[in-house]
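A single protein chain has been omitted; all remaining protein chains appear in their positions.
To keep things simple, chains are lettered A and B as they appear, and every chain counts its residues starting from 1.
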Amino acid sequence: MTGILEVENLSVDYTTSSSTVHALRNVSLTVNEGEILSIVGESGSGKSTFALAVSKLLPPNATILKGGKISFRGKDLTQLNKPQIRQIRGTGIFMIFQNVFLSLNPLMKIKRQVIEAINVRSKRTSTSLEKRGPESEVASILKSVRIGDAEAIMERYPHQLSGGQNQRVMLAMALAEKPSLLIADEPTTALDVTTQAQVILLLKEIREKSKMSIVYVTHDLGVAASISDRMAVLYGGMVQEVGPARQVLSDPKHPYTLGLIKSIPSKAKSEGSLDAIKGAFSWDDVGDACAFAARCPLVRESCRRAIPALTKLDRTLVRCVNYGESYEQ
Amino acid sequence: MSSSNQASLQIEHAVKKFSIGEQGIFTRLRREKKRYMNAVDDVTLGVAKGETLVVLGESGCGKTTLGRLIVGLERLNSGRISYEGSELKYVRDRGAVRGRLQMVFQDPSSSLNPYLNVSTCIAEPISKMGFRKSEVTAKVTEALKLVGMESLFMARRTSDLSGGQKQRTAIARALISDPTVIVLDEPTSSIDVSIQAQILNLLVELQNLRGLTYVLITHDPNVARFMADKIAVMYLGKIVEYGMPGDVLKHPKHPYTQGLLASAPKLDGSSPEAIRGEPPSLINLPKGCRFEPRCPHAMPKCREREPALISKHSELVACYLFEEG
Partner (left out) sequence: MNLVRDIRKLASRPSSLIGLVIVFAFYAWSLVEGILQLAGSLLHMQSLGWLLIPYNPYQYTLANSLLPPSLSHLMGTDDLGRDIWSRVLFAAPTDAMVSVLVIAGGILIGGLVGYPAGYFGKSVDEVNMRVTDLFLAFPALILALAIEATLGRDVVYAIIALVAVWWPSYARLVRGEALKIKSMKFVDAALLSGLSNFAIISKHVVTNSLNTLISYATIDLGNTILVYSILSFLGLGVPAPAPEWGTMVAYGLNEFPQWWWYAVLPGVVIAVIVIGAALLGDGLRDMFAGEL
């Protein structure tokens, strides 16, 4: 079954005059139709680079290395030029970022931006705007993401709204555009727990209603747990474990995944100290061996021999020699 | 609440107001009435020596302002904060006691001057205390050791450090003046989860080693569960629930606490439950209970008068449901 988004061997480098950073290496992931895939990682994992790459929003000093492919509905996005990229919004990919102003135009009223989203959808699906006129459609869309006082909000500008309201406006635009694929990069990190819960529930609702696929990038395991069907854990720019979310969380294979889960406090200090992963991520570890080796409690000699390849275990893929000694070329 | 003679830190009816809107010369001339919001609205709390009080709440609840009041970065409008019996004033007027209460801020990238080196940052609290250079260096080295960093970091620029290293530096800075009370404002929210556990372990270790008293501000119930000896839940400037972690986290009594804990995402994959309605603003407060508009158990009397903190079974809850139950 081919997925709506297929990423094969994606590698991204950032270059400055003094250094080259391998932000992503040989990442291959598939998102199926109507599925929510979460990309979980910390700083240096490459998760944001992944979101930017798929959204075609990489900064100028980023290079996608040869051999990488990003296919949306069969079309290779890496081969598109600028005017064709502009079509992407029309082909049904929508992005939400943590930084609201990457998605919302600070100079346009909310109303206009939602109408724009509606127009994009109309053009794509060749349906005409509802008879009752754009404003009432905007109002009903805003209401469906539980924005109170939609009529007043419509007339405001993004900087006049709170972070939570802006996030919901973007969700409203996602609803309006009815994209087939939503890329969300840490959309709830800056929000309160209670607002975050609302956004998570809304996303799930939208997915149910319109079979939208979502790539949800986050550092928060709990958020990933409550929303995803499948989960991919990234470390040092590579996929370390990917599989059904339930399985990855209840039976984590990769030592990093296990360490992450154990880092979340689930007891009182009187019951002992937390099982922390030792050390910290360092770009020095990103090289020709397992990037996690320096911090891994199960490290062996063979970990430093070469980069382990992904091994299939049930419905999960793990990149760890403890599950099979095969290596990347 | 801890009784006064046990309490190392005592907060009594603390109120802090902030004015809303610009106050230029012209609005002052027109004598427009100033509008205020009470970020901290009549808070009374005590913290016993060596204890960790966790202040749990979301943004806008006043927890950060409360923390700043304790260390003196804000002035009280009314009420009293005292440390070991004597009243605490604004930070500039504290004299020697200033070094006794220190703060660790949320975002280490913003709490360390990126152009200074680690040693200068850590030494700042004692820079005005008349120590000789050699003494300062010795203290900085000791502080670095306490937070698990080698002295080779002393000459590094803070902007070259990782998030975890920065936070350790900030903790070292808070320790160097030998404080007894440390206010920690979301100390792990801006760093990676895997480092967060290290920092929390470090904080507990330091507390046991030096008998430190912590006031830990957070929105994360997991952090609260691990660190707290007592928890105070804040909403819109007031304490709505106070008690031991086992009670507050496992059997929350106030509807807001229940809603807050239910909306926190959990690892078992269950969907979070959202509290209905918008997060409130401090500007137009309702007459009665502040949570009433969003409360699933609201009763008519909730709209009339604000419930006071009711004490029962060593817990305090500001809710009429509690007094009946």
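By definition in this document, a residue touches a chain if its C-beta (ideal position, glycine included) is under 8 Å from a C-beta of that chain, and two chains touch if they have at least 3 such contacts.
Everything quoted here is computed from the prediction, not taken from an experiment.
Note that of B:Gly62, B:Pro125, B:Gly259 or B:Pro307, the residue touching the chain absent from this view is B:Pro125. Across B:Val71, B:Leu146 or B:Cys289, the single residue that touches the chain missing here is B:Val71. Of the listed positions B:Glu84, B:Asp107 or B:Glu306, the one in contact with the omitted chain in the full complex is B:Asp107.
Mapped onto chain A, contacts with the missing chain fall at residues 16-18, 61. Within the complete assembly, residues 24-25, 68, 71-73, 91-92, 98, 102-103, 105-107, 110-116, 121, 124-128, 170, 173, 177 of chain B touch the chain that is not shown.
Here is the rule we use: only the chains that are shown with their structure count from here on.
With centres set at the average Cα position, the gap from chain A to chain B is 32 Å.
Note for the complex: chain A touches chain B at residues 42-43, 148, 162, 164, 192-198, 200-201, 204, 219-223, 225-226, 245-246, 249, 259-269, 273-278, 280-282. Per the touch definition, chain B reaches chain A in the complex via residues 58-59, 162-165, 192-198, 200-201, 204-205, 219, 222-223, 225-228, 245, 259-260, 262-275, 277-279.
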